[in-house]
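Of the protein chains in this complex, all but one are displayed in their positions.
Up next, chain A:
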Amino acid sequence: MHVLNRWRSWVWVLPALALLLVFVYYPIVENLRLSLYSWNAFSAHPVFVGLDNYKTAAEDPIFWRALRNNTVFAVTSLVFQVGFSLVLAAVLEEFVHQRLRGILRTIYFIPAVISITVAGILFSFLYNPQIGLLNRALGALGLVSWQHSWLGEPGTAMWSIIAMSQWQSIGYTAILFVVAIQRVPREFYEAARIDGAGRIRSFFAITVPMVREMTTLITILTISGAFLVFNEVMVMTAGGPSNSSQVLGTWLYRNAFLNDDMGYASAIATVIFFITLLIGASQIYLSRRRRIEW
């Protein structure tokens, strides 16, 4: 009777668990299986092809370019959303009077609440050679040779997308760092000041090590976000021109729903899965190691 009662308590977690298993876990496992077949949306009988889809990926130059674009995205995002944001958060906490600080934080955060689609279209207008402000600003500064059809040239398309993403995310991560900095006991900074340490010294000696946990977390989120990027690219270039701004997500989409090569698309999805799994595992590893250290 007692045991039965305790099983009855599953009624609490059952709805959540059922949704999770059916719509999150099952598709991920199913994707692993599908990646071993050759099939399209209309074929009744998928053909088992083993690892052929992965071989296709390994020999596909666009797959490698997509992977490289994701990596460039990740590295650039780390510089701005971890490095620059941490400095920005420290400056806000250190230099700015309390009331103004709140206003600035709010302003910097605003881009994070508008949708990527809106931001993406807005920036594609900014980059537009006909109406865009960017080329006009460069022209006004006499830098006519710097003008580009930013999203229309293979050399600049990916960077233009990455720049938009930084615009949207810097404020968001800076706010997270602000919260972490506010948790640092003020006495540490007082003690450092008495010892004659200046602001920059305090930043490296106190702030950086004390917010390390948040830094790790944001680093992980930023990297996995960069390998999952899809919306920005889809809205601004859809991977073009001539596949120069293709990322894993858009290449998957193109193969699945435009080229109708579902098997290959599943293989790309599996690659994305293992990359995010690796990143997730490293987060667990890092946070566990820290706990022992403490």
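In this section, contacts are C-beta pairs under 8 Å (C-beta built on N, C-alpha and C of every residue); 3 or more make two chains touch, one makes a residue touch a chain; residues count from 1.
As a working rule, contacts and distances are computed from a predicted model.
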Chain excluded from display, named as in UniProt, from "DNA-binding protein", "Raffinose/stachyose/melibiose transport system permease protein", "NADH-quinone oxidoreductase subunit C" or "Dienelactone hydrolase": "Raffinose/stachyose/melibiose transport system permease protein"
Residues belonging to chain A that touch the chain removed from view: 6-7, 9-13, 15-17, 19-28, 30-31, 34, 41, 88, 91-92, 95-96, 104, 106-111, 113-118, 121-123, 125-126, 130-131, 133, 136, 167, 171, 175-176, 179, 188, 196-201, 203-206, 208-210, 212, 214, 217, 221, 224, 228, 230-231, 234-235, 249, 252-253, 256-257, 262, 265-266, 269-270, 272-273, 276-277, 280, 294
